[in-house]
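A short write-up of the structure that comes next.
The chains shown are only part of the set, and none of them has been moved.
For reference, chains read A and B in written order, and residue numbers begin at 1 within each chain.
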Amino acid sequence: MNKPVVVKSIERLNNEIVGQLEKFGVSTVHEAQGRMGLLASYMRPIYSGACVAGSAVTVSLPPGDNLMIHVAAEVCQPGDFLVVVPTSFCTDGYFGELLATSLRVRGVKGLVIEAGCRDVRALAEMKFPVWSRAISSQGTVKATLGSVNVPVVCAGVQIAPGDIVVADDDGVVVIGRATAQAVIEASTQRVAKEEATRRRLANGESGLDIYGWREKLAALGLEYGE
Amino acid sequence: MNKPVVVKSIERLNNEIVGQLEKFGVSTVHEAQGRMGLLASYMRPIYSGACVAGSAVTVSLPPGDNLMIHVAAEVCQPGDFLVVVPTSFCTDGYFGELLATSLRVRGVKGLVIEAGCRDVRALAEMKFPVWSRAISSQGTVKATLGSVNVPVVCAGVQIAPGDIVVADDDGVVVIGRATAQAVIEASTQRVAKEEATRRRLANGESGLDIYGWREKLAALGLEYGE
């Protein structure tokens, strides 16, 4: 009923579009698409400072078995972002420096994994960014099949192959291909608006004036006391 | 029964006194006031190395709604420390770089929030320190009132407006205004005593001799075996 399969070719947006999303970062993109698509906050970067975006290549695999990550590596293309989800709760260290070497040479931008990661020092040194729910040396076997490029649910969000994944120090967000352009536009507007607001705030203006909330607060009945 | 209110003027200690507490750091202050006032250890800094103290301006607000932080910003003064607590459990990202800009221009020292924070890279770059229970891009609405400068419970500790908050890499501790001077004195003594102990320990003396515990251990019945 859920026969393992590797889907080799998926539709991707071109990397230039993806690159625009990367520039905005997670919080802006998340807001710009109506506060949807954010992975649960237990998904954390293994080192600080990375901000990358890529096209999702998804992997569904068994607990404690990373065979399918090796299989998935082969179907990755430059600009991809690997998304790995076990079929049951697991914190084992599925991924380390050797797999990162293999993905790096194929141009993969990063990894998000609903499980553990290891070799974190080496990964930081080679600047291969990973977002995971655990850091663990616990090794995995290579015994059982799973699937590549099927829809998965990762940290509470449905991810389809080819979706755009954006990840930085704030977390991980997913954007559907169909809405990417609109999200870019909304993000662009948001950034411009925020830049103007930032200048006014830095000048000491109150947010209540900038956003025009004084009437609203009064209407809600806010009282000021000494 | 809990009508929203913004208390505009609170009593604060002068910033010179607060500055003395800042120099000692959390662990010393916590010990010096009898091991009280420490927030639960899930409150963590979003970046390492900050050590700040300030006068608490407190905010009680709804889950997923940060309207009242904007309101609170206006009543902050140089040397304040913002304390934000939702009325029910929430990890949303209430606070980011724009609010930090607004607080920075008013001289606010930092933020402790019983919820999530976002824009953590930008906050680290502008060196606005935050202690939070989560890092999350999850946006909040601005729809419902709460209160500013009412007593709150944050991470297990009651905080009144004007209390001193000290926060560093070890966590967050709260000191009442009435006891601040005594805590400063006790901290000063503690630091002096520790400096002497440190030198003796660094010379290889045993803590059991320095602290004079050998008799106590014998009285408790400790046995040494080969």
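Definition applied: a contact is a pair of C-beta atoms (placed from the backbone, for glycine too) under 8 Å apart; a residue touches a chain by one contact, two chains touch by 3 or more.
Owing to the predicted nature of the structure, the values given are computational and were not obtained by experimental measurement.
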Total identical subunits in the assembly as filed, 2 in place:
6
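The definition used in the following text is that only the chains that are shown with their structure count from here on.
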Equivalent-chain rotation between subunit B and subunit A, CA atoms, steps of 5 degrees
120
Centroid distance [mean C-alpha coordinates] between subunit B and subunit A, Å:
31
Going by the contact rule at the top, pick out the subunit A residues touching subunit B in the complex.
25-27, 30-31, 35, 38, 41, 44, 48-49, 51, 168-171, 173, 194, 197-198, 201-204, 206-208, 211, 213, 217, 220-226
Contact set on subunit B toward subunit A in their complex
3-9, 47, 67, 70-71, 73-74, 91, 93, 96-99, 101-102, 104-106, 116, 118-121, 124, 134-139, 142, 144-145
